[in-house]
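Working notes, beginning with the structure itself.
Removed from the display is one protein chain of the complex; every other protein chain stays in position.
Order of writing sets the labels: A, B and C. Residues in every chain begin at 1.
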Amino acid sequence: MTDAPTRAAAPVASPLDPERVSADFPILAVGPNTGRRLAYLDSAASAMKPSQVIDSLRATYESAYANVHRGVYAHAAAATENFEAAREAVRDLLNARSPREVIFTRGTTEAINLVAYSWGRTNLEAGDIVVTTELEHHSNLVPWQQACAATGAELRFIPVDDDGVIDVSGLDALAEGGRLRMVAVVHVSNSLGTHVPLDVIVPWAKSHDALVLVDGAQSVPHRSVDVQALGIDFLAFSGHKLMGPTGAGALWGREELLAEMPPWQFGGEMIRRVEYETSTFNDLPWKFEAGTPAIAEVTAMGAAIRYLQELGIDAVHQHEVEMTRYAHERLLDVPGLRVLGPELGVERGGVLSFLIEGTHPHDIATLLDTYDVNVRAGHHCTQPLMKRLGVHATARASVYAYTTREDIDRLIDGLAEVRRVFGLA
Amino acid sequence: MTDAPTRAAAPVASPLDPERVSADFPILAVGPNTGRRLAYLDSAASAMKPSQVIDSLRATYESAYANVHRGVYAHAAAATENFEAAREAVRDLLNARSPREVIFTRGTTEAINLVAYSWGRTNLEAGDIVVTTELEHHSNLVPWQQACAATGAELRFIPVDDDGVIDVSGLDALAEGGRLRMVAVVHVSNSLGTHVPLDVIVPWAKSHDALVLVDGAQSVPHRSVDVQALGIDFLAFSGHKLMGPTGAGALWGREELLAEMPPWQFGGEMIRRVEYETSTFNDLPWKFEAGTPAIAEVTAMGAAIRYLQELGIDAVHQHEVEMTRYAHERLLDVPGLRVLGPELGVERGGVLSFLIEGTHPHDIATLLDTYDVNVRAGHHCTQPLMKRLGVHATARASVYAYTTREDIDRLIDGLAEVRRVFGLA
Amino acid sequence: MDDLYREFILEHYRNPQNYGTLEHPTFEAEGQNPLCGDELHVQVEVDDAKVITAVRFTGQGCAISQAAMSILSDEIIGKSLEDVAKLSREDIVELLGIELTPVRLKCALLGLVVVKMGMHDHAGTAAPAGWEGVDEISWART
Partner (left out) sequence: MDDLYREFILEHYRNPQNYGTLEHPTFEAEGQNPLCGDELHVQVEVDDAKVITAVRFTGQGCAISQAAMSILSDEIIGKSLEDVAKLSREDIVELLGIELTPVRLKCALLGLVVVKMGMHDHAGTAAPAGWEGVDEISWART
């Protein structure tokens, strides 16, 4: 009891055991360069997949596969049932009112494009204002730039301070001189981890009768998101960041809005009646799902949601908060290292962007890779934010349910090595 | 040698052994209702998947997964390499000039929508003519209806005769009174199997300087398709009909055309440089691939293409021709049964739509399912064609590389049972 | 195997009850399932006590849709509109006495959807939640 006091007085145990979670992820067991466990710190780009999800894909193709919705035989019925069960899983995850409000897309990007085209291009006009933030991922920026350019509406930005924290002090001015129609904001920044204060922004938007779209790519996989409680109108997320397969994601939208919006893509599934000259469209949600959907991938996204819920989304969040704090503290001890984004102690997602004086993020990430520590380097699809912060690129570490303290220790050890190689230590 | 002369004098053996092919398809081994082999005759809706494809998905997620294109670490490089190798596989399959001409989409529907939006809505105007056929799947009809409605262009139809065979006698009149800009036609009809004479239609379109888009959903998986030899401009197909996973397909387009077309969906990947106010877009093909793509699915579609090429696409085609002919002949022997589409002997795809006097297609398909014989019933997403032929729905059997003569015999036996149940025999 | 096509169902399909038309229906409506082309045109006669006194239908389609309508017509004659309003999907499945996959359930429900929509349209009341445009079935006043 005397020899290892810090071990004995263990920190309040996470309710989640990341080692046990990791056992579900085959890819983490052996890194490609060292044979050691893969210290995968790039979940913000895409999450790894548990066997439960990989097995779901196999199960679909091996025992319940057919095209969905129209087939009368057993496999078609089973495939349809599993596919629609995933819709219910999304509904449940987001606490949506009805599965009709859940539209499957390839991911966040397609979901936002759907709204920017179907709602944006039919509703926006000159004199209208769309507001977003300076934090946005290109996927929630460029669709609105284009919708505004096409309709004459104006795109305005909620600014961030030098810590990348949203500054809501000037909100009222943003709605002046035009009609505020849409507020499209990220929930948690993928570059900085900034948590956007929806509790301030949503009431402000609603006081102007504007709609609110939330880019939930970095929130839905990591914390409990209740679309009714948030009082928002649209939410987009990607299955692949939620431990689901690539190729599947969803748009949630309020039924009254979706019902009035015209379809965007046209083809099979989304029609009710087609003549050579004209067509009438199907009910929600199928109106927005043209063509054969990502059947197995959507089904497996359902499995990923169940997996996440079995871990407990609050437990996952709590674990990430701890890992992020631990990583943040340790990073701050690395000489010459600067962490961007909110200061230690401020609420943030599990994303830490950093720079080391005298090295380039690409070199950091490349060197870390040789130790099987995976971080991302670049602009993280947020070029304007990078420019706003006066940097070209950052190195970024991000955590998830399977992240261990040891992963972070290896990051820190790797960074010491980076400094040595570059003659900084 | 005397007892079984017909067996001894076997028909010229198929170069493809469908029993051996079937061994690669786990789902075919045991039907859900009888425990017998699944007589899956619905490949035109979606093909089953060989272990090679299912294993590819697993391999990606278990040993080469990360988000693609921007990561510097080993898994990201491997995932990107495998993903881009699939692009090269598509290029090779279609004999396209360059992988830059291959754009990944969710499937045929999204590919056609891409062209109808990006090319159609920026190029069409009042006075322009878009020509399609009376055979089209909704996915190659509704996008053009909508593009025409939005731009004032006129949509015209190459008619079919009562056998569903394309009638090219009136082509010239179709280009009169306006400017023919786009000819968007299916290659092989999913409802009737009709083979569309591109050798007549393409030169005609080209004589009017019109572009040609081919819906290759039912041709690319089943016969060798050479986009350069066809002299066309765009081709769309779905991976899931080619034994690949759902969620992945492709648009091929001529590079000069794609280079001039504006992007359609906006977000990550497809940009080069983003400022808060404006963006510039990436090179081909990424300009058209916004957001995280279907990484594992595209990679596995590459595996499906390799699998198809290993079987030999001509061998697959030859096998299908034989199976289709055999099925056609046997169907014609069923009392009260009418096969729609081209007559026996006329070139057709491996699709046979039929009706039995006194029963409804839904009842046929439901009863056949109890024998684990899977056929589709309905309008096959070709409602106008059904109306043109004076029917509401058909039952449809379709074949692929794994289809055996026994599958067809079981279909015929099942149909006898249908007639018995409905008091027709 | 042919659970779905028990003699009972086939009998209704071959010899539908209440097939035909009424001279003076209180209300009528028609519906279609565009998926397979099932069609039904239903007429209903109601007395002053809002009790159904007669039903007639015409249509064409699969055995399930036509038999289900025939069985439903027998069931609702003599029932009050209020009782008919309470009929659920499950009631139809029970009346048919067979297991249905989702796609075939649409066939079985066509008749009930048409009756419900006609009834509410006639009464000027809103279509009950979850039944308007249910399962891709479309309907129209006639």
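In this section, a residue touches a chain if its C-beta (ideal position, glycine included) is under 8 Å from a C-beta of that chain, and two chains touch if they have at least 3 such contacts.
Predicted model, so just to flag it, every value in this text is computed and none were measured.
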| item | value |
| --- | --- |
| Among shown chains, those touching the left-out chain | A, B |
| Option touching the unshown chain, where A:Ala39, A:Ile356 or A:Ala393 are the choices | A:Ala393 |
| Absent-chain contact - pick from A:Phe157, A:Tyr326 or A:Phe422 | A:Phe422 |
| Residue touching the undisplayed chain, where the options are B:Val21, B:Val53, B:Ala74 or B:Ala116 | B:Ala74 |
| Residue ranges of chain A at the interface with the undisplayed chain | 33, 359-363, 366-367, 370-371, 377-379, 383, 386, 391-393, 417, 421-423 |
| On chain B, residues whose C-beta touches the chain left out of the figure | 69-72, 74, 76-77, 80-81, 272-273, 282-283 |
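In this text, only the chains that are shown with their structure count from here on.
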| item | value |
| --- | --- |
| From chain C, the most remote chain by mean C-alpha position | A |
| Distance from chain B to chain A - Cα centre to Cα centre, in angstrom | 33 |
| Averaged-CA centre spacing for the pair chain C and chain B, given as whole angstrom | 37 |
| Shared-contact residues (touching 2 or more other chains) in chain C | 34-35, 103-104 |
| Multi-chain contact residues (two or more partners), chain A | 70-72, 74, 76, 273 |
